[in-house]
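Here the complex is missing one protein chain, while the rest keep their positions.
Chain IDs A and B follow the sequence of writing; residue 1 opens each chain.
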């Protein structure tokens, strides 16, 4: 029962060359081969092809969550989430703080694509037994246009996912970052640049109060080097925000880079009679193999009416990180932000990091205080989806001439799917 | 190595004719053919069949969300949701209104079937960072019986999903529709009729207050014509609702067909000493190709005790809609409501619509006000799941002799999956 091997080989080659559809991974090809080899008749071939055609051709995968994709790629769906459990202790100085445990983030999301061009995402946070809408939008992909709730384009650290930031909390000056707001934005990016612009209202919560400001923001980033293990990132952002007449109030206050405490040591209090706010951000980062640097300067100018003095506040941070196990922080020039660390070894990746951050909320009559934090961090990336973090924070604050210098030790267990 | 084509053709035909199981789309049929053609032995056939048998045979598909269905159809699961982002501006007259952005609806749901006869659905809304239970029930399909939280059977517009309604908001008189309540209901329908009856308590929120009324409702619809592009719908509904002793209060108030404002121009205030409420609804709709008409009349009779006068309120609306691109509003006679518009062209469907709605909350001592709205709507159905809406609403209200006539412009971006 030997068959003509040469003929069939040629036939198979031809068949494989002429197959144009992203086939249902194997079945259709097998039918072609069996037909070519004369093992099944044309009619059988037809009938069987019809049978196989009934398969939806939807590709499913799980890496903890679930992903589905239609055969033609026009439709897709993903369900996932994240769990971050924290425990920490504050060695108090002047101000009172809460030590203890908390879910820092507990989220589920659904995202997907419809008719190739339209994307969506719905992500909600459940931590503290309270609901918070995070990313929630629809997107017209060909134009890079997003409508809904998304992070407004200012601050590298704010825009980098909480799953990937180097320390448990973002640095002090990110209090000036706008974060999630309902608006319309456009995002574009190339091999060594990204640009984003946006117009937005209040956040999803504001709407209930019937008080809603609006804002305009833009950010550009440029990467002179954007290789896999070497990158240089430069970025700048600017935003103009205006409170509505019946809510011309703004307030900046910040936790000491530890979230389980409700206490914000430095706090401007409510600043009234605000006409508008200008925000400025400068970003720089560099990755050289296992070593990386990242720094930002953020500034807000608050213009006030009715004879009140304008107020300016600013802050900055500088982070240095080193992977003992040789990984590099993965930078995406197209998105202008950092992504997921994938350990090289089965035993995971280990990262040592140090950060200095400063925030000045004193200006003129507004004495919100000044704070300088020095943080040491140790991260164990058990695998790409599980991370154990330990942070030690040396807080050095001064409010109205009074020093307040607590020390904080905190740990996090994190999984995302 | 030519085989006996006639024989194998016959064999294949026989095989295909005798296959009774909804096969695993191809694999089993191929094995039969290979056995018939003598390419594999009976033992190989047996072994391979066993191998293929290990496949779950679950069919998966994605059209943005995800659907799974067991081979025998006894079990199924679907996950999906909807995002509606609004922005609007109110040109105020007398009353103050909020302009701005909001998530009008932000929902995820899971629904499915268990053991063929039992269905369930869990749908929650996250908009305004507050949780609201929407459809949440279990269902015994053979009897059409639903237990849980579902829309009570009154008002065509209320029962038609917010994904499919013609304007951004339902019309003024739907304030009288009962909407979601926890109860037990029965639904039946045929080619040109539907009927629903229900007994219900309070809604999912009421329970916490320990104050819960109850109600009885029924609705019947009849469709003398129920074709794909031509339909006539007639319907009537009635409900009896009774507040409990410790909450014999009822209140009707309505936003001006724009939701981001918190202001209800017309408002009966709390009506005390309510004995019971009777609700009546009449519905009519017609579809003639791209043109459709829809109208309803809704009335409530509030019976009061302790010498207080009874109060009657009513309202009505009439909507005319025309698809510039030739689609028809899809009517389901079996469900007695409208469904999803599917654009004919790649460029989507365009619909022009106009609605007049009126609501009278004045009766005797209760001077809640009267409102007449004229709304112009333009809808672009980008594809079956994405819709962009624009509404202009000319409000003409009178409360206690004072005219209040704001104008409103609003837009919505909507996606469902």
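In this section, a contact is a pair of C-beta atoms (placed from the backbone, for glycine too) under 8 Å apart; a residue touches a chain by one contact, two chains touch by 3 or more.
In this text the structure is predicted, and so the values were computed from the model without any measurement.
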Listed residues B:68, B:175 or B:415, member touching the removed chain: B:68
Contact with the hidden chain (one of B:102, B:212, B:241 or B:327): B:212
Listed residues B:64, B:100, B:148 or B:368, member touching the removed chain: B:148
Interface with the unshown chain - residue positions in chain A: 1-3, 5, 8-9, 12, 16, 23, 25-27, 29-30, 33-34, 37, 39, 59-66, 79, 81, 83, 85, 87, 98-103, 106, 108, 126-131, 260-262, 382-383, 385-386, 413-415, 417
In chain B, positions touching the absent partner: 1-4, 27, 30-31, 34, 37-41, 43-44, 47-48, 51-52, 54-56, 58, 60, 66, 68-70, 75-77, 79, 110, 112-115, 118, 120, 122, 124, 130-133, 136-138, 147-149, 182-183, 200-202, 204-205, 207-208, 210-212, 214
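Note that only the chains that are shown with their structure count from here on.
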Gap in Å, rounded to a whole number, between the CA centres of chain B and chain A: 35
